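The structure appears below as structure tokens.
What follows is an incomplete set of chains from the complex, kept in their original frame.
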Amino acid sequence: MNAKISFRDIVKTYPMKDGVFTALDHVSLDIADREFVTVVGPSGCGKSTLMSMAAGLTEPTSGEVLVDGAPVPGPGPDRGVIFQQYALFPWLSVRKNVEFGLKLMNLPPDERRRRAEHAIELVGLSDFADALPKTLSGGMKQRCAIARAYAVNPQVLLMDEPFGALDALTRVQLQDQLLDTWSRERRTVMFITHDVDEAVYLARRVIVMAARPGRVQQIVDVDLPYPRTEEMRLSPEFARIRNEVWHGVYHQPKAA
Amino acid sequence: MTQLTTLGKPAAPAARRAAGRPRRTLVLNLVAVVLGLLVWTLLATIGVQGLPTPMEVAAKAGELVADGTLLQDALASLRRVLLGFLMGTLLAIPVGFLMGWYATARGLLEPYVQFFRTIPPLAIIPLAIVLLGIGEVPKVFVIFLAAFLSSVVSTFQGVVDVDKTLINAARVLGASDRTIFLKVVVPASTPFILVGMRVGLGSAWGTLVAAELIAAQEGLGYRMQQAQLYYDLSTIFVGLIAIGVLGLLMDRLLLLAERRLTDWQERR
Amino acid sequence: SDDGTTVRFGYIGDYNGASLLAVAQKQGLWEKQGLTPEIKVFTNGPLQIQALGAGDLDFGYIGPGAMWLPASGKAKVVSINTLGFADRVIGRPGVKTMQDLKGKKVGVPEGTSGDMVLNLALQKAGMTAADIEKVPMDAATVVSAFSAGQIDGAGLWYPLIDTIKVKVPDMTEIASTREYPDNSFPNAFVSGTDTDQELTTKVIKVLQEANDWRAAHPEETVTETAALLKLDPAKVKADAANVEVMSTADLVAKTKDGTVAKWLNSLGDFFVGTGQLKSLPEPSSYYTGDLYEKAYGK
């Protein structure tokens, strides 16, 4: 299989006062090149941990993470990450935050400028391009983080609840934008969300995880054609898949 | 201003405070200085033997200003302190980074940094003379060492305390260690670095007298030692006050720099 | 000294500063006068004068370099101790006369006996301070700077010169205190300005008896002093070699005939020259010679 990212029998434990806590328990998962997968699961089931391994920021206790068939070489600009906690550089304006990654690519200044402007516009922050993060509202911070990741235009996008702090309309707009970009440029996307609707609407496959210990519970294929449309959200097929995912998440057999 | 309006104190006083702030601080500073002078006068006139009064010191200062000695001494000392301080604190930043970032550098450097930090500057002088002679170099070196050693701890801690998520954010954007240092660690630890610089500044001035033990021909520390031979307390006080005031001015400049550099911080 | 029997006595940890106290303690001379000593070691004279002024000390010891402090009314000299001949003007190998130092760097701890001997040597050679490059520095700094070849000459004293000799064996002695018999460098014991006559007399008595014992037992004195200071006796002995000890009778005589006053005046001249004294005070205004004579009579 032509896997872009492979998780091979991943175990992640944390030492605790009383024994160890198993955050991920033998998780294996392949994400194909140019695939869009979403990950859902109860709070604390290890979604962020798994993603952080793909980013090269966390090491598994045992098991292996492969990118393009080779062990993950640490973090790199080929895999863009949007963190659950935004992680903006507080001393840089919105524009400078977005340009941070572009500077590292040694782009000519006007090209850099252009791409930053574009990403900022995409998330609707043009009027705040020169504002410092501390003056932004929660949703605006999140959008800035999104713009920063988009601007670099990485091959793989790892997104941890990227639209969690956004109002419904902005959210739908950004979902459609993301799908649009993805289908045009065919990036690989791993997208964590707690919104089942969103998970189904975006993905080719929905990874349903279970908690205590964190593991892959079920993988639901979404056999809806791209481009996805608002009508599809109302289709019976969508409702069926939605229910299947919901069921997978919330009627899990209790773990040992 | 922003931080003051969000102080969370009842509305009216906070607003008033925000408005009148710079002037109020100045007034308070003045009050403090006047109080200090009063206490001093009291000590000098009533209790303590040998203590010159503020008037006597002012008269002596007048003399020293008039014959140009004070200006010349102040300039000589200022040059030494500035040089030593700048080199010391600027070197402390990369060294603090190395120690905070690479376990190897830390293991090798830390014993020395900690060891020499506790060694009094007076004790360094013989070695400085042997290795560097009796010109300006050993004087600046002693000051440099004091400034470096007292600010490197702070810088080091700043590096260690940088929020991990920010470093991760830079890494995933493809930043090298060097970039992370310059573009993330340095700005993120600016508050610590500036504390380090302010502490280093204090050490630099505090070491001046010791430094000017090395065959100085002029300088505030030298003048004070001379005066000590003659038990000329007024001149010693003029020297102390000149050092204090110059130190205070430089500290204010650093504070100003800090305000501008850490504007992005969310704080009270 | 609350009950009038405790005496707080300051000293410096070398042969001159400590030998009498070591002897007095060992020979039980304090007890004979009904006094209890409380001796405190200091690193220099001016600090002791300050402690005398603040009432933290009753008596102390100073070298010639600090003699301008009693002369300017900060303390009283109650007894002359010894004459020091430890000071030299030295030069790097090849420097033979004061003339050779012309235009050269000469390190000197200002206001000390090293400075004095340098001045005297310059005078004798018909030169002034302007003829050399006088570099004021701390005594320890002079040692380092001279050993490292950073200065060409120095006004310094033994035992520090011994240290230099080890490193620069062929250094030269250009001038010595011994060459200036009219300008002796006495060191002395001092008290605060408000002297309690009775107590002071008792203390002088102790010092006088110790002085005579020291004059009679030079070897033992070195041993006792080394023991008190926890120093190598050889070092103390070398130190003692540059000291002229006089008997009490001799000191009394020299007080009577004005020799002591002459010493003090010649020091005073030096301090007037450096600006440390504004005018030359009458030695009797700060040396309590009468008490010294009286105590000897008792």
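Going by the order they are written in, the chains are A, B and C; count residues from 1 in each one.
In this text, a contact is a pair of C-beta atoms (placed from the backbone, for glycine too) under 8 Å apart; a residue touches a chain by one contact, two chains touch by 3 or more.
Note that the coordinates shown come from a computational prediction; the quantities given were computed from them, not determined experimentally.
Each kind of chain is drawn once; how many of each are in the full complex?
A x2, B x2, C x1
Heads up, the rule we're going with is that only the chains that are shown with their structure count from here on.
Which integer distance in Å separates the CA centroid of chain A from that of chain C?
For chain A versus chain C, the centre distance works out to 84 Å.
Taking each chain's centre as its mean C-alpha position, how far apart are chain A and chain B in Å?
47
When the centre of a chain is set as the mean of its C-alpha atoms, what distance in Å lies between chain B and chain C?
40
Please output the residue numbers of chain C that touch at least 2 other chains, ranges allowed.
none
Where in chain B do residues touch at least two different other chains?
Residue numbers touching two or more other chains: none in chain B.
Show which residues of chain A lie in contact with chain B when the two form their complex.
By the definition above, chain A touches chain B via 55-57, 74-77, 79-81, 83, 85, 87-92, 100-101, 104-105, 132-134, 148, 152.
In their complex, what parts of chain B are in touch with chain A?
Chain B residues touching chain A: 165-166, 168-175, 179, 183-184, 187-188, 190, 262-266.
Inside the complex, what are the residues of chain C that reach chain B?
Contact set of chain C toward chain B: 46, 50, 53-54, 69, 72, 74, 107, 110-111, 135-138, 140-141, 143-145, 147-148, 150-151, 275-276.
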